[in-house]
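For this view, one protein chain was removed and the others were kept in their places.
Order as written gives the chain letters A, B and C; numbering starts at 1 within each chain.
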Amino acid sequence: MTQPYTSHSLVRVRYAETDAQGVVYYANFLVWVEVGRVDYLRAAGLSYRDIEKHGWGIMIVEASCRYHAPARFDDELQIDTWCDEIKRSSFRLRYTVTRTEDELLLAEGHTTQVFLNLKEQRPAALPDELRAILERTAAPS
Amino acid sequence: MTQPYTSHSLVRVRYAETDAQGVVYYANFLVWVEVGRVDYLRAAGLSYRDIEKHGWGIMIVEASCRYHAPARFDDELQIDTWCDEIKRSSFRLRYTVTRTEDELLLAEGHTTQVFLNLKEQRPAALPDELRAILERTAAPS
Amino acid sequence: MTQPYTSHSLVRVRYAETDAQGVVYYANFLVWVEVGRVDYLRAAGLSYRDIEKHGWGIMIVEASCRYHAPARFDDELQIDTWCDEIKRSSFRLRYTVTRTEDELLLAEGHTTQVFLNLKEQRPAALPDELRAILERTAAPS
Partner (left out) sequence: MTQPYTSHSLVRVRYAETDAQGVVYYANFLVWVEVGRVDYLRAAGLSYRDIEKHGWGIMIVEASCRYHAPARFDDELQIDTWCDEIKRSSFRLRYTVTRTEDELLLAEGHTTQVFLNLKEQRPAALPDELRAILERTAAPS
């Protein structure tokens, strides 16, 4: 087995993402981990566009986040994404969100997503290619 | 001709909609006028869901907003919506956003939207029913 | 002890909250549970505005959601909110999001939030009034 693969994504905090407490509104971390998820899958050879071309969808069935420190407007953040669990039609991704300036961990979390046959609106087995890549690169949980 | 028809919608400002200046982020007014637009069309007998069932879409081609005073968290706001221009495949809606507590005008604006045949991705003539309702209820611009 | 208190909030799904899969984007459930949280605290006698007047803030330290079925544009949803854990400076709220039309459970989750002294940016003991209300109305977890 090769080393667990982790993708790295950068975002800069937008004013739109802040709230009246002067820091980022908590739901926006889920938007950023989506950026991480898309980049992870792209690096694994599977673009969201390809997914949709095949009539598949990715449905989040669980999301969780722990917040350690607030993000602020104009912060540059790094999202690290890796896989730590693979099942028949779903897999779990883990994320950390770190402020690049001082490498402070702001938040960490995970999402579990199911592969979906969009026409039938039913779970579908992970495509073999994706499964192979996930299995080769996932971290033991 | 009957009187120009105006629909009234209420929203309460969410924390998610504020930004680090302590007031509502400007783009959210366009989300609220969508609430007004949906209610207006529903009152005119045309639900968005019906629109999509018919394979139509509504595409915004122009949006504009003037901001007079900030909205704050937990404010209750009224969106008034009326039509002031009807063309072959598009119509213009006008909006005001008012704080209900003291009837202060916070913002006003308009959107112009085109009726779309989604399959062909081309403008479609306004459905006769909608045109009839718009013509009967629109304010002269 | 009185019965566990549950607050009920209603939202209607906005077009802005949907995504290209035709259903609501997953992060928006966290926005809706904020609506539930605000209503819960208001019912408990504590408005967010009062909180901020006192120089307090509420910082989410953990959020979690399990998704059972998608929400769609124009669905009316009910958010039920109750408290099931109280600590010195934090408490946990639990939520369910149900489609009112058929009472289908769409999602459930929780948030843990810390009371914050905003000036010092440090956790503060829960205000006595809030603690009393939470203790009187919380469900055993």
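Convention: contacts are C-beta pairs under 8 Å (C-beta built on N, C-alpha and C of every residue); 3 or more make two chains touch, one makes a residue touch a chain.
From a predicted model like this one, the values you see are computed outputs, not experimental measurements.
Asks: Looking at the full complex, which residue from C:D19, C:E76 or C:E129 touches the chain that isn't shown here?
Replies: C:D19
Asks: For the chain left off this view, which of A:D19, A:E34 or A:E108 is in contact with it?
Replies: A:E34
Asks: May I ask which residue of B:A43, B:A63 or B:I86 touches the chain that does not appear here?
Replies: B:A63
Asks: Of the residues in chain B, which ones touch the absent chain?
Replies: So the residues of chain B touching the unseen chain are 20-21, 26-28, 30-31, 34, 52, 57, 59-67, 70, 118.
Asks: Applying the definition given at the start, please give the residues of chain A touching the unseen chain.
Replies: Within chain A, the residues that touch the unshown chain are 14-16, 31, 34-35, 38, 47-49, 73-74.
Asks: Can you name the residues of chain C that touch the chain not displayed here?
Replies: 15-16, 18-20, 22-23, 25, 27, 72-73
The definition used in the following text is that only the chains that are shown with their structure count from here on.
Asks: Could you tell me which chain lies farthest from chain C when each chain's centre is the average position of its Cα atoms?
Replies: It is B.
Asks: Which chain is the middle one, judged by CA centres?
Replies: Measuring from the global C-alpha mean, the nearest chain centre belongs to C.
Asks: Taking the mean of the CA coordinates per chain, how far is chain A from chain B in Å?
Replies: Those two chain centres are 34 Å apart.
Asks: List, in ascending order, every residue of chain A touching at least 2 other chains.
Replies: 20, 27
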